[in-house]
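All protein chains but one are shown at their positions in the complex.
The block that comes next holds chain A.
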Amino acid sequence: MIRLSNLSVSEPGYTAGAGASRPLLEVENLFVEFHTREGVAKVINGVTYDVRAGETLAVLGESGSGKSVTAQTIMGILDMPPGRVAGGSIRFHGRDMLAMSAEERRKIRGEGIAMVFQDALSALNPTFTVGFQIAEQYRIRRGLSRGEAKRRAIEILDQVKIPNAKQRVTEYPHQFSGGMRQRVMIAMSLALDPEVLIADEPTTALDVTVQAQIMDLLAELQRDRQMGMILITHDLGVVADVADRIAVMYAGRIVEQANVHELYANPGHPYTIGLINSIPRIDEKGQELRTIKGLPPNLMRIPSGCPFHPRCPRAEQVCTQQLPPLLQVGPTRASACHFAEEMVSRG
């Protein structure tokens, strides 16, 4: 198994504590499948990644690539059935979460690992005030009194820069605008001081100017609290702005993992190249966009060999037969392509 140990980024002010040498969260060779009437959909097929304190790992992929299901499995909120973990481990501080009791996992949720969802309007309960929903965590998990819990809820709303938090704490989710609602969600996920924050498409539903505000806020909170962050997104622009490392997913596998600068400057997998080429660029206006031909695979019938081979411009015989493993092809990069070395060395 490849561990990209030298990829961790030390930020200024990063204090190497006891756990610094070891990633906070390690997902190793994870397999998840869904049993449906039509058959078994293999959604996650051996995903391996890790996150350290103070680092942002971006998980990039299109719909159906398995990026959100991986996060749901980490959080233990995957519907089972139809979902089923078919193999692998998820370790938090070295302990396998998949082997824990439901009670132990519950303790990690919120305090250890918390999650921000894409659509704040459906993630928040419309029948309770936002203050109640945030304070609930303090009351149940910390045993605080109602008054004290409310005071803490106001405090955390202040930290996510909601103006007038004292009044707004008694309002309901529908009274907030899209951007403010996402701030409420972030406040809620941060209430118990998690060590790892998973943000699943946190700005996809928002307008660009609001998106910029929310991404700024997330980056600032992550820096101040030295959290490990997993940012799940399909937007290559957002990733370039905030990520330290990127894992690109396709058909339930990681096809490339690299430091952000390397990935954009010199992508090491044909799928990554295709994604980057699909973005409209100024200097190629009026020209045809370079696309990736075809469609993402049906997860019930994943192609043999490399799952990307039917869409790949450089596929050869070997690609249809052998699944390329995710191999280290540089000090800070791994790629799951038979021709990775060639591609990377050519620059």
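Everything below uses one rule, namely that contacts are C-beta pairs under 8 Å (C-beta built on N, C-alpha and C of every residue); 3 or more make two chains touch, one makes a residue touch a chain; residues count from 1.
Following the convention adopted for this analysis, contacts and distances are computed from a predicted model.
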item: Candidate names "ABC transporter ATP-binding protein", "Cytochrome Cbb3", "Sulfur carrier protein" or "Peptide/nickel transport system permease protein"; UniProt protein name, chain not shown; value: "ABC transporter ATP-binding protein"
item: Touching residue (missing chain; options A:Ala86, A:Met100, A:Leu144 or A:Val210); value: A:Val210
item: Full-complex contact with the absent chain, from A:Met180, A:Ala247 or A:Cys306; value: A:Met180
item: Per the touch definition above, residue among A:Ile292, A:Cys306 or A:Cys337 touching the missing chain; value: A:Ile292
item: Touch with the omitted chain, as defined above, among A:Glu155, A:Asp241 or A:Glu316; value: A:Asp241
item: Touching residues on chain A - with respect to the absent chain; value: 62-63, 177-180, 207-213, 215-216, 234-241, 243, 260-261, 264-265, 274-276, 278-283, 285, 288-292, 295-296
